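Here it is, the structure in full.
For this view, one protein chain was removed and the others were kept in their places.
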Amino acid sequence: MRRVCCAAAALFFIILSCACPLSAVEYDFYGGQQTEEAGVYDLGDVINELPDDLKKEAEEIGTAKNEAEMAEVLRDKLSPAFWGKALAGWLKDGLFGSVKSLAVITGILVLSSLVCGLAGEGKSAAVSMFSVLSSAAVALEVTRAAASTVEAVTSYMTRLCAMMNAMLPVMNAIYISSGRVTQMAVNSSALMTYITVTENVSANFLAPAAGAVLALVCASAIAGRVNISPVIETLKKGLLIVITFLTAVFSFVMGIQSSLAAGADTLAARAVKFAVEGTVPIVGGAVSEAVTTVGASLSLIRKGCGAAGIVLILLILLPTLVRLCAVKLSLFVCRIASDLLGCEGPSAVMAEASSALSVFAALAAVSGVMFIFAVTLFMNSGTVA
Amino acid sequence: MLEVSLIIKVAGIGLLVAVSHQILTRAGREEQATLVSVAGVVIVLLLLVGRIGELFGHIKEIFDL
Partner (left out) sequence: MTGIMKLCGAAILAAAALAVLRGVRKDISLFIVPAAGAVVLAGVLPGVDKIVSFVRDASERVGITDYASVLLRAAGLAALTDITARICRSSGEESAASFVELAGKIEILVLSLPFISEILDLSLGLLGG
């Protein structure tokens, strides 16, 4: 399975770099009707929605004067070297932030195990109260790390939706210029629906659900005796249902053709599998799952605007995923440490928090991949003649 | 300094009180016997309380309680 993933990832890069010699001839876009300006695509609005670090990248794409330049720029952007460097940068940022939490949690664990060790085997009352205190301390630190991660995921979803909102007019214009008006209507309404649903989910549901799960995890850690894990399981199942619902809405609304229907089903299955596989995060595994799923749809890439859009989506998606994986990795390491040191309370806290985080990672990955599907569909159907 | 001498002192006082209690009861001086035993307890208490108070003071300093 690992090798299939690596092969798929390699294929993904190769296809991307091969997709760049864009066939300018078969595509007639709106350069004539639209505006005065020599810009090949009016990606200005799209670019404005992006965060600052991405703007620099995107401006290079946006200011390309014609197809050839665009191809050049995209070829550079899609080269493995570019992605490798970007990935390394994100990994460094993500790990750096979570290493601090890791150090704090490990310090607390060492202290508490020291005290428990000194107190001897007899579980006296004061010592058990002390272990409750240390569980509370660890729970606090884990909550801090998890809360900042959840905020990052929420802002990512907002950004993604804003960018897609900005891309919609561009896609509509392209449809119009190629004469497919009804398709444009269908596509734009479908995409609009999906974007609205995602926005609502991320704004009104994601953060509160995260807050509820975290609070319950901390309560179960501190109370010790009470077994709250069934409740947490139910909450996680609820989140998974939301994810499946989102994918179902999307597939229905886009009027998916059969091949892509198969792809979407696999995607839903993959999302569920990814969220459930839970407590042993292999960083490569998480990212490669997303990449494999994307790669399946990208075999259809032909057009410059879509490719640029996908590049931008990936540039927004991957840092968040990498950060989530970094946090999960550090939680995993801390859990090992706490098992070694013999403190059961903190172990349970970290296990629950880590599995909750993997659900959020699944949600983020799924929404990003859905948008990539949408863009791919657009490019697939936008062929003239 | 809180050393072994403390234990020896307490044990010594205990033994002394025990012996004098026995002698006095045998000699028929009940009240004095009880007086001696009470005095013994009080002395030991005073010894201990002072030292233990010091000890707790140190602990408080170390752990910042």
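Which chain is which? They are A and B, in the order written, and residues in each are numbered from 1.
Note that in this section a contact is a pair of C-beta atoms (placed from the backbone, for glycine too) under 8 Å apart; a residue touches a chain by one contact, two chains touch by 3 or more.
Source: prediction; values computed, not measured.
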Would you mind spotting which of A:L91, A:A147 or A:M192 touches the chain that isn't drawn?
A:A147
Which of these touches the unseen chain: A:A88, A:A103, A:I241 or A:I336?
A:A103
Residues of chain A touching the missing chain are 100, 103-104, 107-108, 111-112, 114-115, 118-119, 124-127, 129-130, 132-134, 136-137, 139-141, 143-144, 147, 150, 207-208, 210-212, 214-215, 218, 222
If the hidden chain were put back, which residues of chain B would touch it?
1-4, 6-8, 10-11, 13-15, 17-18, 21, 37, 40-41, 44-45, 48, 51-52, 55-56, 58-59, 62-65
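By our rule, only the chains that are shown with their structure count from here on.
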Chain centres from averaged Cα atoms put chain A and chain B apart, in whole Å, by 73
